[in-house]
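Down below is the structure, laid out as structure tokens.
For this view, one protein chain was removed and the others were kept in their places.
For chain A:
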């Protein structure tokens, strides 16, 4: 499988009046054709900033890529100018957002918006681009496309708008699709429709997908691999099976346990993680989760743990996995 994206030790900061907010602090991952990588984490963990940096959608300043590289289809886009990015966005990588209403132009017919996006990247006549727009709307299962294309975004429901967004994102057959919380604003029955559509598109077009979400259920239904982010760092990555059935990082474990399952009733108390994530204006030197971790040791506060490999296709940054750690013998529990 071809490598579509490689992110290497990416650091992104925001310069604010209060100081430098280190939103992303050394993120490394890669993505292959036809693969779905889910990035999960709480709000403020840097998952959206990472995604926006791949598209270079962050306004710079205040945002700043401090170091690291992003290899997208063989090009390092960290140094790319805005003009070069205009051609990369939409063609090599495109994005769908959480709130489809704010991403569509309310004063423009849906079909026209799509046609515009197609003509920007492809040398097509107006008629051919319009035809292509209708084909895309059909691809995302919008009924009566001819009439629908003439309507405005406010005449569409939330799920329909998200379909239009997906159609637009797919218009130039990108190698990588970033879905930033694509279903958070939708109801569960509509969420199921959209997840189904994304799955279908992935199988048809072999597009790599980065799925950003905080819903672990959505992750389980779609992701091949999972990266768990916390306070600007990837604390654990692995295949979906590894993360869900053999989580190694205490944060991932606590996150999974804090969800009630269908079998549980109120006699079982939910596991909650005390405290709140650290302030990224002054991120801790050691493990960012140390202050909330029940297994925290002295070294956790003093030094950031490196990535350990608990098994194949699985990395976690936690001192408990170090071979000298006493609790390693009893499985790190």
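By definition in this document, a residue touches a chain if its C-beta (ideal position, glycine included) is under 8 Å from a C-beta of that chain, and two chains touch if they have at least 3 such contacts; residues count from 1.
Please note the rule applied: contacts and distances are computed from a predicted model.
Taking the options "Autoinducer 2 import system permease protein LsrD", "sulfate adenylyltransferase", "Aldehyde dehydrogenase" or "ATP-binding cassette domain-containing protein" in turn, only "ATP-binding cassette domain-containing protein" matches the UniProt protein name of the chain that is not displayed.
When you scan A:90, A:111 or A:159 for touch with the missing chain, the hit is A:159. If you put the hidden chain back, the residue from A:31, A:118 or A:254 that touches it is A:254. Checked against the full complex, the candidates A:66, A:173, A:270 or A:285 give a single residue touching the omitted chain, namely A:270. For the chain missing from the display, the contacting residue among A:151, A:221, A:291 or A:307 is A:221, taking the whole complex into account.
By the touch criterion stated above, the residues of chain A touching the omitted chain are 42-43, 157, 159-160, 187-193, 195-196, 214-221, 223, 240-241, 244, 254-256, 258-262, 264-266, 269-274, 276.
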